[in-house]
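So that we are looking at the same thing, I have put the structure below in structure tokens.
Note that one protein chain of the assembly has been removed; the remaining protein chains are unaltered in position.
Right, chain A next:
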């Protein structure tokens, strides 16, 4: 290997590698060649559909035949963002309530569960137990909870035993969205627990030992050591959970079928699916997708910005 010796400061010599343009160029070409299948995959299944969706958002298209596509300018966005329609309210509001509610419950629950598991024996068993809902299909989870929520289901039977009248968890518009949100949060705790447990394991014991010697109690240790050092893992959990929550719709289809009652559980991704695949309104569906994309991007950037201000490593 050829090196050049240069003076750097008083009496210090630093060996710096000399670039060999020919070799690097070849290596770069090889790297690009090895990357090309993945790049091709992303182009075909991500970039091209994304570009197509942008074109569709400004068009009127009933699906099937590209020859029937007509340019419509910003008409789809006008329709989607109009306060007279249903997309802004209740659908976007439902989407945000669903995502924020599920993220709040899942994050709070997973921190609690991960913290408890970290102090238990047979940690592998507990982690597997909480991870099971992640492995189970959304259809299975949705159907089991749907049965439990029925007027004659398990939850109402317990309420009846306690002297409370049956609640229309999925048929009453005031309860339907919270009922589905709880299930989504419950089902996503397992994945978060796994990440947070890994985060907890990465915290060196010496901090706790030092705090113990200083007389700190469990709460102080949790608040002043665990939570701050868990922030990178928490940030990852928060971002992925938010994105998942904002895009979620499979559970809603399984549990309520049509986003009902009266649009009470209709969320943006479900409405997009309906518009495109049921009504053949691909233009408005794509405009909705763009609006949701911007919202997800804004929320994610906001989370990253807040994390950076608090000094977290986010790159």
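Miscellaneous remarks
To be clear about the criterion, a residue touches a chain if its C-beta (ideal position, glycine included) is under 8 Å from a C-beta of that chain, and two chains touch if they have at least 3 such contacts; residues count from 1.
In this text, contacts and distances are computed from a predicted model.
Per UniProt, the protein behind the absent chain is "Multiple sugar transport system substrate-binding protein"; the candidates were "YeeE/YedE family protein", "Dihydroxyacetone kinase subunit DhaK", "Putative oxidoreductase" or "Multiple sugar transport system substrate-binding protein". Only one of A:166, A:240 or A:303 touches the absent chain when the whole complex is considered: A:166. Touching the omitted chain from chain A are residues 29-30, 33-34, 36-37, 40, 44, 62-65, 67-68, 84-86, 150-152, 156, 160, 165-166, 168, 170-173, 258, 260-263, 274, 276-281.
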